[in-house]
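Apart from one protein chain that is not included, each protein chain of the complex appears where it belongs.
We just call them A, B, C and D in the order they show up, numbering each chain from 1.
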Amino acid sequence: MTLIDRIRTARATPWVIGGALILVFALLPVLNLSLPGVLPGATYTPGTLQLLAFAMVFATLALSYHLLFGVAGLLSFGHALYFAVGAYGLGIVLRDTQLALVPAMGVVLLGAVVLAAALGALSLRVTGIAFAMVTLAFAQAGSVLVRRNAAITNGEEGLPLEVANIPSELVGVINTRNLYWIALGMLVVVFLIVTWFERSRAGHVVVAARENDLRVRVLGMTPFSVRLITVVLAGTLAALVGMVYLLLQSGVTPAVTTPDFTLTLLVIVVLGGVGSRWGAVVGGLIYTLLDQRLTALSRSEAIADLPDVLRIPLSEPLFILGTLFILVVVLLPGGLAGLARRATARLARRRPESERPLEEAR
Amino acid sequence: MTDQPVLAVEHLELQIGGARIIDDVTLSVGSGEMLGVIGPNGAGKTTLFNLMSGIMTPTGGRVLLRGDDVTRLTVQRRARAGLGRTFQTSSLFTGLSALENVRLSAQVSIGHELSVLARPRRGDAATSAAEERLEEVGLAHHAQTMAGVLSHGDKRKLEIAMLLATEPSVILLDEPMAGVASGDVPELVEVIRRVHRSGRTVLMVEHHMDVVLGLVDTVAVMHHGQVLAWDTPQAVMADPTVQSAYLGESL
Amino acid sequence: MSTVLLLLITGLGLGALYFLVASGLSLIYGLMGVLNFAHGSFLTLGAFLGWEFARRMDDGSWGTFLLSILVGAIVGATVAALTELLLIRPLYLRHIEQVLVTVGLSLATVALFEGIWGVDPIFIVGPEWLAQTTDIGGALIPNDRFILIAAALLVLLALVLFLKFTRYGLIIRAGVENRAMVTALGIDVRKAFTLVFAIGGAAAGIGGVLASHYFGYVSPLIGGSLLIFAFIVTVIGGLGSLTGAAIASVVVAVLQQFANFYLGGTGDFMVVVLLAVVLLVRPTGLLGSKAS
Amino acid sequence: MSAPSSTAPLLRVSGLSALIDGQQVVESVDFEVPATGVTAVLGRNGVGKTSTLRAIMGLITRSGTVEFEGERIDGLPTYRIVQRGVGYVPEDREVFSQLTVAENLRLATRGGAPHRDLVDELFPDLVQRSAQRAGSLSGGQQQMLSLARTLLNDNRILLVDEPTKGLAPMIVQDVAAALERAAATTPILLVEQNLPIVRRLADTVVVIEGGRVVHTGDAGDLLDDDERTQRLLGVHTTGDDDARTDTEVER
Partner (left out) sequence: GCAPTASDPGTDGEAQPAVPVAVITSETGPLAAYGEAYLAGFDAGLDYATDGTGAVDGREIDVTVYDDAGDTDTAVNLARDVIGQGVQIVAGTVSSGIALSLAEQAEQNQILYIAGPSAADAVTGINDYTFRSGRQTYQDVATAGTFIGDPAGQKVVVFAQDTAFGQGNLAGVDAVLGGAGAEVEGILVPEDATEFTPFAQQILSADADLVFVAWAGATSAAMWQALDQQGVFDAIPVVTGLGDVATYGAYAEASDQISFLNHYFGGAAGTEVEAAMIERLDAAGATPDLFSPDGFVAAQMVVQAIREGGDDVDGMIAALEGWTFEGPKGTTTIRAEDHAVLQPMFQARLVEQDGTWVPELIEIIEADTVAPPVVG
């Protein structure tokens, strides 16, 4: 099924489901639901809301990475840089100026656009693994700058959020639900932006350029420009996410500037299914919840009593996460989105081959 | 050969590592004319097209499009100036459907193709133009098939549909008939003829001699990077050098 | 100018270490197109098992030292071959996924090593001579640097000979481009792939044991810390070019030494800048031929 | 149905089906290749000719039985099938573009190179270009290399997919002659759109449509029967269609 048809018909159902989900999520802070083992407490408790908001921040960040990797086919090892620009940028502006939150965010976003445009223009001179390495280099340089310039960034110890110019509704554990709603709102808005972009003409061209760069040029279009648009959009969105992250966590540390951080995004996007927006979101939520909750699991009695061969691996959260990831990659091509697609396909009898949506044909 | 050539190359030269792939080639095509380029394998026909369309840069000489020197212009600039081409080995967006392939091409001729705000819709100009083109080359039934999984012959047809959708004024066709089922050849010949008659300038590389002879106004014969002969089909076919260099002994 | 000499020779030693890590990576990446993130884990495991072996023998003898290197090589080759068989092979044709699987493997294995051996570095000793120094033009050069340089040269030589005098290099280069077609020429390409992985793993294992002596400890993070430089070296040297990787190793290490010493500890930064410049000026790297 | 032959067929295909990404592209195909001569597989674009060959080679997942010299080979991996003497020339050339011409040939050599002379004689162009990267060869030169890779070895049967596509008329004659020569000792299963070549080489034809065999029989019988050819292949073999598709090289 082509993009156009998809817009019209087949995707109506997901939108309805999506709307319903948003509603449910928006209502969580006023509901008393529990999911023992997954969530630390009932849904109205700050701890749970905090965790969910944190997961949504990552889901949104994964969405912005999806633009690069899933849509434009650009393997970037440096996306963390833009996230860090958002988080650190806002932290520094709030600390060093008297700007209120919203204007401060505006300033930082502008900075992110400029930086993404400049670095994007440079790194897009190369493609493929070379692009990955250049972005890695830029991000690594950013990481070094953050760690070395302690006077500005507070170095290793991380930059705390200066709350003086922030509305008091966004400060403190009692107000977690407000931050939760902000995170949810951001997720929805970014999802819509990403969707719109993918379906815009430019979005189609960037996919085409991923498939066959020369062909795009022979048709009279410039892959460079459209890739640059994508890189800037993805970078700006990542900076936005970084700012909300700063508010939520009341601070930021150099850990978010490392290539490992970008690698996490890659893992999330693949977990969810490369090319799938829903996959990126669900992957982001699941990964973060696992990441945060597995630690609790690995400390549990059940595992402590196991014999060494089982206990040692199982008490390492990263081991479980890594193994899980490997299993998904090897056994579930297309990630969670692929799984869901196969499941629905099985339900609705076999869909004809020609109806494969654009994204999965890679 | 008409007074104002639409596309011309002058003393074109390409050297790669000492080898002269294109050696002092001068050719031109007048408006609405159709030029056939023939020659043995490796004569430099595809390379000539690559130089004309900007995929390769010559080491000497000029490429003129409607009198303007475009030798240093990028591929996309030349394409925007109306120069369209197909590839000898099909070059498609393999992960997109056939319709999507053509629609992207149509988008270019319609404009705003890099717009972030505009979204393609069913029934918009680009889409209906694309559907028409697929119909024209006989691929309508494969509109939703991924281009990458089309059979070889169908890919050739899709190449042509994409080319037509960009509404070029000068067309370079590199072996459009290679791999097309013999039963479908007449139909495609008809498509090319129609395109030509609509006033477009066409250059065509083709090894199917009767296709060439049935269509073109002039024939250029290339050999070892040089133009061996450049004349009417009748004259060229009668030329004994052409016979020995290209056609071989007939049955 | 003994400081310059010291910087140069120790830089050469560090470069040798980078090359030992990068050689296997470059081999696998250059031939198979798989950027092996788990390479650091191969190295770490080689280091740990080499140490486990050495501490069970009479610590400190040359025999033990050499045998522990052999153990490292065997361990590296074995895990690499297993990785190829179990994880890479099923993902035939899915390059990105192959890379991702190695990312997952590196996450999981580092955690596993931490579970088994703990997170703290374990300090080790080798033959007495390694900890001593040799005076070269007034610069006291630690002896283990000579071992590193010798080992790197041997590995480079062995790999170059392997590629030159066997058909495997050819098979794999062709196989990466079009695996099905290689089989259609009557060649079992899978065996060749496993072999290359094993060889890359063996190089990593050797690198691991030597790295542990260079650093003076083994720890689960030892491989990861070297991996990023190995990546950089591989890319600067040019995709798939072993000689390129060797040259790049030395360039990177020496640059790093000098910048660290004379330019206020900007070694890493300069390396990153070098990478960016090389890629922008010459995207295929110093000796790389094919564009990616 | 099959061609009269005293000996048992060398290759017997029965109930062969192939599924690509859930789509049936070959449906229960049956035919036999006798121990001598050329069997041509014909059909329009996208009917499944290439897929049939690939299914026999084990390059796509298939079901049904394929017997070669009386033994089943449908469970074997591709390289085993080739090692038994089944030579394959793919449709899209599939030369290793990063390797040089010499390396391509070296890679293809199985146990010495029994027919190096034949290849050198047939394609002198390749000898001359042995150090050139295959990716920079012209389309036709790549096609030669692809053929050469297979002709180099001793084979018991050849599966050849559109060998003359993209070749200049003169080389087409040479290749046809080479195949004719080879067929004297090694039977050939040939996919070809160039009907004059088919007429010259083939003894038996298998016509495929929609993934199924719709006709099997003597080659001459089919090509002489204008009405049947028109129905099965969409071509007039006689008459004066203005594209004169079948008289390409006969003059």
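The rule is short, and it goes like this: a contact is a pair of C-beta atoms (placed from the backbone, for glycine too) under 8 Å apart; a residue touches a chain by one contact, two chains touch by 3 or more.
The shown structure was predicted, so the numbers you read here are calculated from the model rather than taken from an experiment.
Counted over the whole complex, the shown chains touched by the missing one are A, C. Considering the full assembly, A:250 is the residue among A:165, A:195 or A:250 that touches the omitted chain. Of the listed residues C:6, C:47 or C:105, the one in contact with the hidden chain in the full complex is C:6.
What chain A contributes to its contact with the hidden chain is residues 40-41, 45-48, 50-51, 54, 147-148, 150, 154-158, 160-161, 163, 171-174, 176, 249-251, 253, 255, 292, 295-296, 298-299, 315-317. For chain C, the residues in touch with the chain missing from this view are 2-3, 6-7, 10-11, 13-14, 114, 118-121, 123, 125, 131-133, 140-142, 214-217, 219, 221-222, 225, 257, 260-261, 265-268.
Criterion: only the chains that are shown with their structure count from here on.
The geometric centre of chain C is 46 Å away from that of chain D, both derived from CA atoms.
Among all residues of chain B, those that touch two or more other chains are 149.
The set of chain A residues touching two or more other chains comprises 353.
Chain D makes touch with chain B in their complex at residues 20-21, 43-47, 50, 91-93, 125, 136-141, 143-144, 162, 165-174, 193-195, 233-235, 241-251. In the complex of the two chains, the chain A residues touching chain C come out as 75, 122, 125-130, 133-134, 136-138, 140-141, 144, 259, 263, 266-267, 270, 274, 312-313, 315-319, 321-323, 325-326, 329-330, 333. Within the complex formed with chain A, the chain C residues making contact are 35, 87, 90-91, 94, 96-97, 100-101, 103-112, 114-116, 228, 231-232, 235, 239, 268-269, 272-273, 275-276, 279-280, 283-284, 291-292.
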